[in-house]
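Worksheet: the structure to be examined is printed underneath.
Removed from the display is one protein chain of the complex; every other protein chain stays in position.
Naming follows writing order (A, B and C), and every chain is counted from residue 1.
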């Protein structure tokens, strides 16, 4: 079986391969996400693909701005609280897994008092609509990363370099 | 702003786009993963890229077979219990996020009595080693999906079609 | 070695796996891309990731609209003609391979009379700027696919279903 994976290859690969990333989310602060209702803990920014992963926290009984995921998908795993999309019938409870294909348009609503915390991996851009379907703002990997950098500067926090790949 | 995203495009996109997937993990059974120590709940199989997502459960105080992730990465978010790799210094607690680049070789050890539950997204293949570094088995999206299908057949369970994308 | 890949798994996988896609680009028409200077042949639309692949043809001696790749990368392999970005020093000749990370902003200029033909794979969205850095339009997998569908309808052409994955 040496042909499959010999020692020299394993040594070569171990020297070459990227270090793994390990983030204890307890050590990451909740960073405000613009609107006063949402916060995030950044976990990973992949600047080769434009995707990022964060914990996203939303206050209870809120309705977020309707938006479209342009050019990227959303993968979510809900950890705490309940939320739904105004445009859909299902409710995300703790333990609900969600895959939303690129192009999805929705309005997130948190149900009840409890804060929602969801693990999300997103790509592409979020584009926010006003009531006339005009785009009034957008986020992508750069704007989210900038929120993190700005927050660190403002609060004199160490900006982790190991969140980037 | 109509040029950015006009109504006809939104209608077109909404008709075309793939339906979202929503999986209430409470409704998915724990499926044995070969060795008597591990179980999984399948959440998503992406047969265009070869990546899959599952909840992975491991009994306490176990040492799993040393393996290499060949040709794909591992992204994990630990939900319950504590585990570590024999080859590393850190310990995954609830709330630890992990990104392991392709090629990583490790031996997972669960610490303490408590069962470990981790959300994992994997690509490529897992190749298992014996003590002489010989490959003694492997898993990829097809073997994992086959475990799910076989389990459903054996127990007369409905095999969900919405886990595939 | 049966443990690595036994016959039952191979049969299972072959029954399950997606059919391959084979596109003879000679059979695909050049489809106008809005501005009178560009045409494309669609090759693949991946609606789970938002990426698409096309042959892109540009007339000689043209300067395209400055744009940003928001939330996705560009991978290109130039097949014919010469082009460059106004913002860069290098020139793409036949046989030049290009990887542009998400966020890149550039103005494509074709050099000389010869038409340019480049194989591109793109994700995320293209956002076009006017001279005051205002966004005046955007494209993503849906707008490109819509151009293809509209062209087929208009010209009574069969719309291939095997371009989608």
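By our rule, a residue touches a chain if its C-beta (ideal position, glycine included) is under 8 Å from a C-beta of that chain, and two chains touch if they have at least 3 such contacts.
Bear in mind that the values here come from a model prediction, so they are computed numbers and not experimental data.
*Asks:* Wait, the hidden chain, what does it touch out of the ones we have here?
*Replies:* Across all of the complex, the chain we cannot see touches A, B, C.
*Asks:* Among B:37, B:53, B:73 or B:96, which residue is in touch with the absent chain?
*Replies:* Answering carefully, the residue with contact to the hidden chain is B:73.
*Asks:* Tell me which stretches of chain C touch the chain missing from the display.
*Replies:* 1, 4-5, 7, 10, 13-14, 16-26, 43-44, 53, 68, 70, 75, 77, 79, 88, 90, 92-93, 95-105, 119, 121, 127, 133-135, 165
*Asks:* What does the interface between chain B and the hidden chain look like in terms of residue numbers?
*Replies:* Against the left-out chain, chain B lists 1, 47-50, 70-73, 101-103, 123-125, 138, 140-142.
*Asks:* Of the residues in chain A, which ones touch the absent chain?
*Replies:* Those residues of chain A that touch the unshown chain are 3-5, 9, 12-13, 16-18, 46-49, 135-138, 142-143, 145-146, 149, 165.
The rule is short, and it goes like this: only the chains that are shown with their structure count from here on.
*Asks:* Among the chains, which one keeps its Cα centre farthest from the Cα centre of chain C?
*Replies:* B
*Asks:* Same residues or different residues where chain A meets chain B? The copies count as same if more than half of the interface numbers are shared.
*Replies:* Since more than half of the residue numbers are used by both chains, the interface counts as same.
*Asks:* Using mean CA coordinates as chain centres, what's the chain A-chain C distance in Å?
*Replies:* About 27 Å, centre to centre.
*Asks:* Using mean C-alpha positions as chain centres, tell me how far chain B is from chain C in Å, no decimals.
*Replies:* 31
*Asks:* Roughly how many whole angstrom separate the Cα centroids of chain A and chain B?
*Replies:* The separation of the two C-alpha centroids amounts to 19 Å.
*Asks:* Using the touch rule from the top of the page, what residues of chain C touch 2 or more other chains?
*Replies:* Residues 47-49, 138, 142.
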